[in-house]
Structures are given as structure tokens and as C-alpha cells.
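Note that this complex is displayed minus one protein chain, with the remaining chains in position.
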Amino acid sequence: MSGMHRDRLNGNGIRREKQRRTVRNVIRIASLFLFNGYLTGFRNGRIFTGRTKSVCVPVLNCYSCPGALGACPIGSLQAALGTSGGRFPFYVLGTLMLFGAVLGRLTCGLLCPFGLIQDLLAKITSKRITVPKKTDRLLRYLKYAVLALFVIILPAFFRDDFGSSVPWFCKYICPAGTLEGGIPLTLADRALREMTGPLFWWKVLLLAAVIAGSVFIERFFCRYLCPLGAFYSLFSRVSAARMKIDSSACISCGKCGSVCPMALDPVRQISSAECILCGRCADICPAEAVSLRFSLFSVNALREKD
Amino acid sequence: MDNTGRTAALIRAVLIITGAILITIGILGKEYVSVFNKAVRICLECIGIG
Partner (left out) sequence: MSVRRTVSILLIITAVIALCTMYSCRGKGTEDGSGLQEGFIPDQDFRYSGNGRGGFPSLESFTAETLEGGSFTADDLSAKDITIINVWATWCGPCLNEMPGLAAFSELLPDNIGFLTLCADAPDDPWKTSDILKKAGYTGMTVISGTGDIGNLVSSVLYLPTTVFVDNSGRVADSLVGSPNRNIAGYYLAYLNRALMSCGLERISLPGVEEENIDG
């Protein structure tokens, strides 16, 4: 299959790539509105209460965001685990598994509004802070700790005397919640503003740090902190959406690695758990050796090296 | 692994089926109502206010 694409250096190939990139960008912006389409909510300072709020969206999107049309899977997971008496979260977990198996981290690269925001922030300057390899590798594990501790263990097991629990991640960490929910709501409503206390300012500080980080380190939050990304990364090797590299076409120019926002080398790490399937490597490859594949049912597509 | 593709596809199928089963159990247990109730009301503490 790859042999047919060998003459990529001609205009056709480049045009096709541009087409794909445009489609991808259109999808990213469309996603932003799909998951946050309730625009009147921003004006009135209220949230959407329609039926779709019973469905979890695949991305990290605070359901306290005035625009949010669906439920945040991470928020719903903490709430389900924290329910007095503790119930196994069948519905939320099933939804997450489905998203993980079908989309995997394509969600991160293509659908997540917070991911889009980080990518826009990274465009502000081309200055980059290069994190030393060892530190970077260690920090990548932090998001799994956030997932395990703040999303699962603390909400499930740490309750007060009334058996009520707190959504630890939402309450103390999630910058998406602050950006999409806390800030728009307090801006729209003076009385809410007067209720803000030290916790609110801690979260604003955290958001500021994540924003600052994202300007100089691409996908800062996705790399080190996002529990949903951590969850989806567990599906990296089996999700239907995957990046593929045709090693026979690869000319080892290194261009793919230089554009990867997750600081990966696609040649060696094409099915890495860190890959968010943003497609930049596929776009820039002069030999069109790298491509995004979606193979829900077929096994054949996996003949190439992965 | 020579049959990475096949193993991956198998695991993927199992995950999708399991996911679908879990969702069904959840729907039967009306869990989506809980998700809805939490998603349409803001617990102020959850967004860092009050």
C-alpha cells in the first residue's frame, strides 16, 4: 500500500497534505463548538441544562462551563466514585473505555478544546524551554499519579463524617474547570465573585502556571498533568486510531521528530503512549512515510511496522 | 511480535464490547440520571468558589 505513495515530493502530495491539515483544523474548531456550543450561557452566567448533559464527552471539558453541552468524563467519574455508599461507575467507565478503544489519544490531538488552547498558546512565541530528558521522563508519570490519586483514590475513599466526598481533581487542580467554568461564571455574576475565597485564587494561580508552561513547552498540561490523557494513553497500542510509519519509505530526515509537540521521535516511538495523534509528523514527512490510520475492524492495515 | 496487529485488534474488540456492556448496565441502573444531575447543577465547591 505504501509503494503507491512514494512520489510524494510532487505538488499533488503537498496539496493533499494541506487539505488534510485544513480538515483537521476545521474539526478542531468544530469540536470546540460541539462541546461548548451553548453560547448564550456565557452571556447570562448560567449553564446548559438540556438532555445531552447526561452524556459524557470524550474530552476534558468542565460541565460547569456555561457553554458545555455534555458532561465531563473526569468530573463524572469522581462524582460517581464519590457517591455516598460508593457505586461502581459502569456508565462513565464504559463510555471512557469506548472512547479509549476507538479514539484513544486522537481525542487529545484532534478534539480536546483545552488541547487546542495549549496549541494556540504555543504559537505565541517560538522560544522553547527544553526539559532535560531525565526530568521530562519522570514528569510524564505525574499525570498517572494525578489520575490514580485525585480522580480515583481520593474521591472514592476519603469521605467526611457524612459520607460525602469531594471531587479532588475538579476542586483542587483542574485548570480547564477554572478557565471554562470558574472564570466565566465569576465574570458574569458579581455575587459569585464576592464568594470567591483562597481556593479560587489557588486555582487561578494553577491555571496561570499551566498557561505559562504551555507558552514555552508545547502541550505542557497534556504531557505532565492531564488525567484523561493518562487514561487514554493506556489504550495507545490498541486504539482504532493510530499513527503508522512505513519504515521502507522513511528517509531518516528527522523532520517528524522536530515538529512533534510531545517531543517524540515518530521513527522510533510511533505507537508511544505519549502520542496525541496530532498528525504534524505526517504532514511534514517528505516521503509520506507517516500516516494516521483508523482501523476499527481490519487487521490488514497493521502489516506495516508499528 | 509477529501478530501484533491481530492481538491489538482482539484487545480492541474486547474493550469495545466491554465498554458497551458497562454502558448498558449503567443505563439500566439509570446512572445517566446521576451524571445529568451533577452536570446541570454546579456544586460551588467544585469550581473553587465557596
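Lettered A and B in written order, each chain numbered from 1.
Please note the rule applied: a residue touches a chain if its C-beta (ideal position, glycine included) is under 8 Å from a C-beta of that chain, and two chains touch if they have at least 3 such contacts.
Quantities reported herein were computed from a predicted structural model and do not represent experimental measurements.
Engineer: Just the residue numbers, please: which parts of chain B touch the chain that's not shown?
Structural biologist: For chain B, the residues touching the absent chain are 30, 32-34, 36-38, 40-45, 49-50.
Engineer: Could you please point out the chain A residues that touch the chain left off the display?
Structural biologist: Here the touching residues of chain A are 16, 19-20, 23, 26-27, 30-31, 33-34, 37-40, 44-54, 69, 79, 82-85, 160-166, 188-189, 191-192, 195, 197, 294.
Operating definition for what follows: only the chains that are shown with their structure count from here on.
Engineer: So how far apart, in whole Å, are chain A and chain B when each is placed at the average of its C-alpha atoms?
Structural biologist: Chain centres of chain A and chain B, defined by C-alpha means, are spaced 16 Å apart.
Engineer: Touching chain A in the complex: which residues of chain B?
Structural biologist: Where chain B meets chain A, its residues are 4-6, 8-9, 11-12, 15-16, 18-27, 29, 31-36, 38-40, 42-50.
Engineer: List the residues on chain A that touch chain B in their complex, please.
Structural biologist: Touching chain B: residues 47-49, 51, 53-56, 62-64, 68, 70-72, 75-76, 79-80, 83, 87, 89-98, 100-102, 166-167, 170-171, 177-178, 181-182, 185-186, 192, 195-197, 199-200, 202-203, 235, 237-240, 295-303, 306 of chain A.
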